[in-house]
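Heads up, this is only part of the complex; the chains shown haven't been moved.
Note that the chains are named A and B in the order they appear, and that numbering of residues resets to 1 at the start of each chain.
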Amino acid sequence: MPSYNLVSKEMKEDETVVQVADKAFGGGSFSVIAGPCAVENSEELIDLAIFLREAGVQILRGGVFKPRTSPYSFQGLGKEGLGFLAEAGQLAGLPVVTEVLDVRDLDMVLQYVDMVQIGSRNMQNFGLLREVGRSKHPVLLKRGLSATVEEWLLAAEYILTEGNQQVILCERGIRTFETATRNTLDISAIPLVKQLSHLPVIADPSHATGRRELVVPVGRAAVMAGADGLMIEVHPAPERALSDGAQSLRPEELKNLMRGLKDLLLVRDEINKGTGA
Amino acid sequence: MPSYNLVSKEMKEDETVVQVADKAFGGGSFSVIAGPCAVENSEELIDLAIFLREAGVQILRGGVFKPRTSPYSFQGLGKEGLGFLAEAGQLAGLPVVTEVLDVRDLDMVLQYVDMVQIGSRNMQNFGLLREVGRSKHPVLLKRGLSATVEEWLLAAEYILTEGNQQVILCERGIRTFETATRNTLDISAIPLVKQLSHLPVIADPSHATGRRELVVPVGRAAVMAGADGLMIEVHPAPERALSDGAQSLRPEELKNLMRGLKDLLLVRDEINKGTGA
């Protein structure tokens, strides 16, 4: 008897498709979320959003409330940034997602975005989980830095118990002893979650590795492991990014990743058909 | 240059004394917080509180909002439990502390308790940190399950930047590969934090070990490492506790721990004087 119930595959055999505006995750649908770590200004974001749409990206991301380890780091543009993000999404024709940190900001945030993200530090912020569960918005639930797969699924269960099944799980690396990378992407969690749950699961190789030069190979690996999507940080000029510059792809690098993805998804489908895997 | 500032010993050389009603932590003062994991009912709590005061305990703890991994576990008595806790404290003559999970509950909680606890899952719930910083209540800040000492001090920095210096740090074990204990108490964090910061630091051997038979020796070890206090789970009948029974001391065991503490603190003072450590 698993400790979770509503999220389990035993409860619901067919994969849940999470619909974010006209884009989808799960049940055979694969989408890429990309954008800057933090919304920094309006013009650049609009330009980047248009670039991303043309490169084949499905959803625009951008942080406006930033969870920062230090109170002295850039904390995000807040409400002003929400407006920038919504506008850029609209102009580029892309749905948008942002992280909500504080349960008191949720209603406001939901007016601007198509999907709301629960970050790894809040994976067990149970009040926030319940509130996004009461909304009908899609939720991107990141795995906690030191959460087991079971704890992660139970966090999703909190959302589903409130009536919202539109939950995407995002593997973003766990904390280990290894210091060469920011975190350690738990690649096995992707097929494991897909075997245990009907919810779609995506990977965030940007936060997992913390190093630009590892994002593309690790992202492709996640696809082959069965991910239903990717979340990638992109910045027009990473060297002057206000946060996470070291792990942000340059626009050209993102384009290369996107070009390879189509072929990769094709071969994944063929292999899975051919081998019954 | 450390990344934190207000919490650092360089900023303020003398140890901060945190005053919880008439009890104190730091600057030579040592206090014990004890009580059940969760407030379960009024009568038992009152009896236990009186027992604890007579055993020499300084502060009564009791959870009313419980952070539970599963939505199907007992979630605490909520507001009703707050009343029980405040009443038991008053009858026994002990200040009380409880955990607050949701920033929206903070004002209500502060009306009932002498100190508010930020649990390990919320160590980086920055909105909550800021709000307890704006209050003038003492704050017990537990270390996150996978937080480095630096991240922990930066979480405290969030509280101090809002004007509240009455912060007690609580080492409660970190998550490691070892499965024989619930967590691994990072004993070295106690002297390390005392060298880096002027804030008092206490230890919670109950959550750290998860095993009753280890609580007393690990608690004593924390004292010798320099802790300014202990936080101990006690239950009149652990085998029927609604949460954390396996790690709760029986009342008699708590009494034994308390008796040994006086001698231990005496020898600690003598050794420190004698050796200049």
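The working rule: a residue touches a chain if its C-beta (ideal position, glycine included) is under 8 Å from a C-beta of that chain, and two chains touch if they have at least 3 such contacts.
What you see is a predicted model, and the numbers here were worked out from it, not measured in a lab.
All protein chains share one sequence; of the complete assembly in this entry, 2 are displayed, while the total copy number is 4.
We take it that only the chains that are shown with their structure count from here on.
Annotation, subunit A versus subunit B: rotation angle of 180 degrees from the Cα superposition, expressed as a multiple of 5. Chain geometry summary: the mean Cα position of subunit A and that of subunit B are 35 Å apart. Listing the residues of subunit A that touch subunit B in their complex gives 3-5, 67-72, 101-104, 121-122, 124-127, 145-146, 151, 154, 157-158, 161, 175.
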